[in-house]
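Right, one structure below, let's go through it.
Every protein chain but one is kept in place in this view of the complex.
Chain nomenclature is as follows: A, B and C, assigned in order of appearance, with residue numbering initiated at 1 for each chain independently.
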Amino acid sequence: MSERTYTLTVACPDRVGIVARVASFIAEQRGWIIEANHHSEPDTGRFFMRNVIQASSLGLEPDAFRQRFAALAAEFQMEWQLADSARPKKVLVLVSKHDHCLVDLLYRWRSGDLPCEIIGVVSNHPDLRAYTEWHGVPYHHLPSGSAEEKAAVYRRVGEIFDAAGGELIVLARYMQILPADFCARYAGRIINIHHGFLPSFVGATPYNQAYQHGVKLIGATCHFVTADLDAGPIIEQDVIRIDHSDAVEDLVHYGKDIERQVLSRGFRYHLEDRVLLNGRRTVVFR
Amino acid sequence: MSERTYTLTVACPDRVGIVARVASFIAEQRGWIIEANHHSEPDTGRFFMRNVIQASSLGLEPDAFRQRFAALAAEFQMEWQLADSARPKKVLVLVSKHDHCLVDLLYRWRSGDLPCEIIGVVSNHPDLRAYTEWHGVPYHHLPSGSAEEKAAVYRRVGEIFDAAGGELIVLARYMQILPADFCARYAGRIINIHHGFLPSFVGATPYNQAYQHGVKLIGATCHFVTADLDAGPIIEQDVIRIDHSDAVEDLVHYGKDIERQVLSRGFRYHLEDRVLLNGRRTVVFR
Amino acid sequence: MSERTYTLTVACPDRVGIVARVASFIAEQRGWIIEANHHSEPDTGRFFMRNVIQASSLGLEPDAFRQRFAALAAEFQMEWQLADSARPKKVLVLVSKHDHCLVDLLYRWRSGDLPCEIIGVVSNHPDLRAYTEWHGVPYHHLPSGSAEEKAAVYRRVGEIFDAAGGELIVLARYMQILPADFCARYAGRIINIHHGFLPSFVGATPYNQAYQHGVKLIGATCHFVTADLDAGPIIEQDVIRIDHSDAVEDLVHYGKDIERQVLSRGFRYHLEDRVLLNGRRTVVFR
Partner (left out) sequence: MSERTYTLTVACPDRVGIVARVASFIAEQRGWIIEANHHSEPDTGRFFMRNVIQASSLGLEPDAFRQRFAALAAEFQMEWQLADSARPKKVLVLVSKHDHCLVDLLYRWRSGDLPCEIIGVVSNHPDLRAYTEWHGVPYHHLPSGSAEEKAAVYRRVGEIFDAAGGELIVLARYMQILPADFCARYAGRIINIHHGFLPSFVGATPYNQAYQHGVKLIGATCHFVTADLDAGPIIEQDVIRIDHSDAVEDLVHYGKDIERQVLSRGFRYHLEDRVLLNGRRTVVFR
């Protein structure tokens, strides 16, 4: 698990020969491909690719790889990146009072399951400071405040994120709605866990809605955040069975398990460069 | 599985002593209870109960049981019924062209998995006649026709159902919308399989909608039919995982498996008197 | 969730009228039954029952209930108990170095999901002291030592357990085999999480065995501990899907999720008096 790897992800218009050219390029650099995934989207004519390369097999550094690869990428009009496992992504976690997702993320992070650097936890409540700091992670208490103060709060969040070179914001049951300009500025870099099976049950009370509708399964959804509430591209979902004997409190209770599982999976997929945006949808190479 | 049983189902206002009185009544008749389920609904103060009694243990016939039980039932304001496994429910199946649910129902029926009498299959298409008749089941081809003819079609369906003493109508991928008066007349006696995870994706194109939303699980829902399209009380649901590599046709394809499983489960629960209506919701004693 | 309740569990030879007599007894004390489960075992002629009674509805204290109920219990040769939610069970946790189950149990315990009192954590390693003590739980480091010292270690474990009035021992990935006399002394009061889908893959290397056999699902099993290794009555099991791309390390890794889920479910069932022994098997009223 700990061997250094480079992960090359590519999205481009589909045509014959892309795999051949990319694979040949990697082979010319003596790169040993450990894992490879491809996807052709017939509707849109887009092609998506992910290659995990053993770092020690390559005769060159990531930057040199990137420079050489750029010409090929330009020829095929690729959106692409090369991630280096020796440089884990920097992540800021936003949370309110519910701690089940945060506890799970911090445990998985310190046990090596989530390959990232957690640069801090921001919360509109003071409650989770002690637990967070026990893990050696800085805790920023930024109360929500009035509507006017909101802009200042998110300016501060942006400063914390940017100053630390942040690459991903994870909303781990953060019960505030982010301002549209914040969403736009960090588009593709914010993921959320929603406590409902989207597109059903948008908003703040999904378990209540699920109860009223008498559904037999409840779920959770990990998705990219856009200005459109709970409607960003979906990364991961899952459900659990409930029945007539479960009250709303029971749904809230059981839901915690599925929320933390779905968030940790979606988060890990993102950290491992398995998630590529495809319009309103995602490609997730699992 | 084939031992004769009586199934007593009860719904009434909750209060202390219901179980004691009902259980004592059954014990006085020497009834051996094989299976028992209770549910108290704190919100509405309703109580629901199901008892399966070994027929051979009782010293009296079902009608005599019903007469004696009536006084107790009145005292507790019970809605109740006593079903007799020796008198399987009479079921009419409505279907269009998709045959996966019909094939599954007919197989489960002839192998003893669905304890009912299938009094006929009605379809707006002629296609499934041979397969249905191979099973010895009458097939009625009633083309949809114009809007004016619609009333006549459903009058005819009602006649077929009533003449045979029908007790349940199963829509096994019947792609027509039933008239509101038909739904009202047979309220609580029509179940449908919807090829989506309700309340998401109402209407005729749920797989297409699921694809467009990029969901990671697709589902099916068995529910009671009301005049409100795809919004009747839910009996059973389930989902399967899909991913970015699945086109709409793949969803349609995989969905067939989950549709037939969900329908056969919901249908069987109903035949076994496990499903009790509770406003917009259901109690399902599994 | 927090309302005080009494839970009456009963196992006895099956015959007509048990439910009637027990329900009538409860009704005579004005007991409001919130939840009820029954099971008749045709093979063995045993009957099992669980009733959850709202404490505030009863006109008498638990001890008075027990005294009155004793005559009825004797008449029906019942094994029975009445648990009081105001007196949570006292639990001792045994663990080695793997912390995923312990972290999960401590979180669920402090968030109210596991209604018990954790009287301490015993480990043959010092590693998990800081995390345990952060939760205010005493940590006892008892190194395994030589074969001769083993008897002393388990004598000490027994003393810790008995001195605190312990009622349940949970092996949360405790990688030592308990002595047969210890198992016998605390029979029915020790549960374990095994990292394999029993009865397959007994012993210390289940993931390795699963990999060698090329199974497509791996699992975990929560069971009562007996002197017969990994063969005690099963309380709960679950599985997750793997595939050819998963190495043994991946199985170990994914397995952690399923282990902690299965243990927390089995543990909670036990705390809520849902688990009744039935020879080599269990009745679990879920």
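Just so we're on the same page, contacts are C-beta pairs under 8 Å (C-beta built on N, C-alpha and C of every residue); 3 or more make two chains touch, one makes a residue touch a chain.
As the structure is a computational prediction, the values presented were derived from the model and not from experiment.
Chemist: Sort through B:R30, B:R66 or B:H100 and give me the one touching the missing partner chain.
Modeler: Of all options in B:R30, B:R66 or B:H100, contact with the hidden chain holds for B:H100.
Chemist: So that we can see where the missing chain sits, which residues of subunit A does it touch?
Modeler: That gives, for subunit A, the contact residues 16-17, 19-21, 23-24, 26-27, 30-36, 38, 40, 57.
Chemist: Taking the full complex into account, what residues of subunit B touch the chain not shown?
Modeler: 1, 35, 99-100, 103, 107, 111, 113, 134, 245, 249, 253, 257, 261
Chemist: So which bits of subunit C touch the chain we can't see?
Modeler: 39, 41-43, 197-200, 212-217, 219, 233-239, 243-245, 247, 278, 280-284, 286
In this text, only the chains that are shown with their structure count from here on.
Chemist: Examine where the copies subunit B and subunit C touch and state whether the two sides share over half of their residue numbers (same) or under half (different).
Modeler: Result for this pair: same.
Chemist: Nearest 5 degrees is plenty: how much rotation brings the CA atoms of subunit A onto those of subunit C?
Modeler: 180
Chemist: Please identify which chain has its centre, taken as the mean of its CA atoms, farthest from the centre of subunit B.
Modeler: Chain A.
Chemist: Report the inter-chain centroid distance for subunit B and subunit C in whole angstrom, where each centroid is the mean of the CA atoms.
Modeler: Inter-chain centre distance comes to 38 Å.
Chemist: Please set out, as single numbers or ranges, the residues of subunit A touching at least two other chains.
Modeler: Counting only residues that touch two or more other chains, subunit A contributes 245.
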